[in-house]
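One structure coming up, written as structure tokens, with questions to follow.
Presenting chain A:
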Amino acid sequence: MKYTIGLFALGTAALAATSLITPAHATVGSCTEPVTFGTTISSTGRYSTLADKWRNMTIEFAKMINENGGVNLKGCGKKLPLKIIIYDDQSVPSTAVSLFERMATVDKVDFFVGPDWSAMGFPVPPVAEKHKIPMVMANVAAPPIFKRGLKYMWGTPMPTVPNWSTRYFDMMSKQTPRPKTIYFITQDNPVTKALTGFWSKKAASLGYKVLGNELFSVELKDFTSLVLKLRIRKPDIIYISSFDSPSVPLIQQMRRLKTKAKDVHHALLSGKLHKQVGNDLEGVTGEIPWYPGVKGPYSDFTEELVKRANVDMFEYPWTMSRISAYLIMVQAVERAGTVDREKVRAALFKGTFDSPTGQIEFNENGYAHKNGAFTLQVQNGKPVIVWPPEIATGKFVYPSPSWQ
Partner candidate 1 sequence: MDASIIIQIALGGILLGGLYAMVAFGLSLIYGVARILNFAHGTLLAVGGVAASAIFTATAWNPLLIMALLVPVLGLFGYVFYDKLLQPLTKRSHFEYTVGSVLVTVGALLILSDVAAWIAGPAPRNIPLRFEAMEFGDVIVSTTQAWILGGIIVFTIVLHFYIKKSWFGRAMRAVTQDHTGATICGVQADRVHALTFAFGSGIVAIAAVLYTMLFPVDPYMGFSLTVKAFTIIILGGIGNLVGALIAGIFLGLAEGFTSFFWATQWAPAISIVLLLVILVIFPQGFGWRKSK
Partner candidate 2 sequence: MLTIENLAVDHGKLRAIWDLSLNVDTGARVGLLGANGAGKSTTLGAILGIYPPSEGDIRYDGHSIVGNSPPLNVESGIALVPEGRRLFGEMTVRENLEMGAYTKSARAGVADNIDHAFALFPILKQKHNDMAGTLSGGQQQMLAICRALMSSPDLLLLDEPFLGVAPILVDEVMEALRRISDEGVTMLLVEQNIHRALDFVEHAYVIENGRSVLDGAKDTLLNDPGFSNKFLGLE
């Protein structure tokens, strides 16, 4: 008997504990309560290296919107404050899924913004689909995510794979002597692989000779062999498609072993890389979605936001994608004039929205397919925008003297 009672007691305790962390909450879509966005950020765990400042930035974002009165809802005839619920998904996909379920059913948020990364970008959208909650994801760049036929999902990824290096290749085509050969070095990651996959084909069609295509794992520390292959093949362009930290030893070892090329391009360049490799980055070209000083819609807002949140755009370039996602969701709600999820969905569908990076235009899959990036080059230890010429803050130095 004792046993049975004990078991029941245990079960009850467990259920009670479960309900303790699942409190009931709010209603959806009234004109009295704040407009609520829900998001998860990988503040800890393996992806946190890219995202650790976003929690603060998100809080500041809501504050700034509310300082302007909030989100303007025509349907209510007034501005409603914006509230953003933030959880840490600890970089674990199943945790992210359960937190989005929580936001859908317990916190009853109106809309989802985020999450990031392919590992979350695949499992989370079906949750939004199930609960019919529109979501604008941020740094979810793997193209297959947008080809699954989901109807409540948009994304503002940086890099947008087909467009990312367009301006860079455009620039290279205008240089003399014209580079003829290219060597791709790619981190084993869906996004970076997609970049290489697209551009290695494209480069061939642009008349480049692709001398090699090397994949490396994030675990790799000793790049000697890879660099020696570069030295043997002597490409004009070395195109590195990698996130910033895995390629730190690569750049260092390329320098150490006196690799030569006309241009070394690091497609996803950031200040973090710069901080770690220092002078070794001199002359390397890269791309960035936006940089303070580049004027456009919301550029003042964004400059103020990153200043308040203490985010250095060059160090955290992926922040732009997050900010764009928030901005687009605010615009969509204002366009719909109500917090009705279906109306907001209609506003988002194939919509075009403002962002500091220019117009973001969604295709029918929810993919922001027209965004490019500005080409920059590290000159005298500073990032200088060198292409397109109309917004360039400096002149492209070619062939890169430090790689001779």
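Selection criteria: all candidates are chains of the complex that A comes from, given by their letters.
By our rule, a residue touches a chain if its C-beta (ideal position, glycine included) is under 8 Å from a C-beta of that chain, and two chains touch if they have at least 3 such contacts; residues count from 1.
Because the structure is a prediction, the values reported are computed rather than measured.
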item: For chain A, as assembled in this complex, the candidate in touch from 1 or 2; value: 1
item: Contact set on chain A toward candidate 1 in their complex; value: 44-46, 48-49, 52, 188, 214-217, 219-226, 228-229, 232, 244-245, 248-249, 252-253, 256-258, 272, 275-280
